[in-house]
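Written below as structure tokens is the structure these notes are about.
Only one protein chain is missing from this complex, and each of the others stays in its spot.
And then subunit A:
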Amino acid sequence: MSAVLRLVDWSDESDVPEPAGSAIERYKEIVATATEAHARMRAHDAARNAELSARIGQTQERVAEISEREQMVRFGAELHWEAAKKQLWNETWFRMTVFPKPDESVPPRPQGEYNAAMDAAYDVLEASLQKKPLLRRR
């Protein structure tokens, strides 16, 4: 066919010559690799997005849950704090601090444990504030 399509090495990038045949066909074939790449990319995007959508759907609930929990923990903590404040008010010598900031560096453990620890710590505090009489009545 066209004698123009000689096998000539042009750039030093690739040493593979084009196979003989219609140049028009070859051109379209090569452009097709870009089209296919685009399609592959979009297909992959779609697949990945399907995954992400699913995950976002799942995490939606968890976020609500954690939010609520966080609120509860905060609520509980504030309750305890207010109570402690009240009790320490009578201790004239005591210097109250501000409400503690969350410490995210603590090791991950089930929240219940931390909640329990907080309750326990409050109890210990409360106990420590009890005035013991000088003489014990029998």
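In the analysis below, a residue touches a chain if its C-beta (ideal position, glycine included) is under 8 Å from a C-beta of that chain, and two chains touch if they have at least 3 such contacts; residues count from 1.
We take it that contacts and distances are computed from a predicted model.
K.L.:
Which of "Alpha-D-ribose 1-methylphosphonate 5-phosphate C-P lyase", "Cell division protein FtsK", "ABC transporter substrate-binding protein" or "3-oxoadipate CoA-transferase" is the UniProt protein name of the chain not shown?
P.N.:
Cross-referencing UniProt, the chain left out corresponds to "Cell division protein FtsK".
K.L.:
Residue-wise, where is subunit A in contact with the chain that is not depicted?
P.N.:
Touch set of subunit A with respect to the missing chain: 2-6, 8, 10-11, 13-14, 18, 22-24, 26-28, 30-35, 37-38, 40-42, 44-46, 48-49, 52-53, 55-56, 59-60, 62-63, 66-67, 69-70, 73-74, 76-77, 80-81, 84, 88, 91, 93-94, 97, 99-106, 108-109, 111, 114-115, 117-118, 120-122, 124-125, 127-129.
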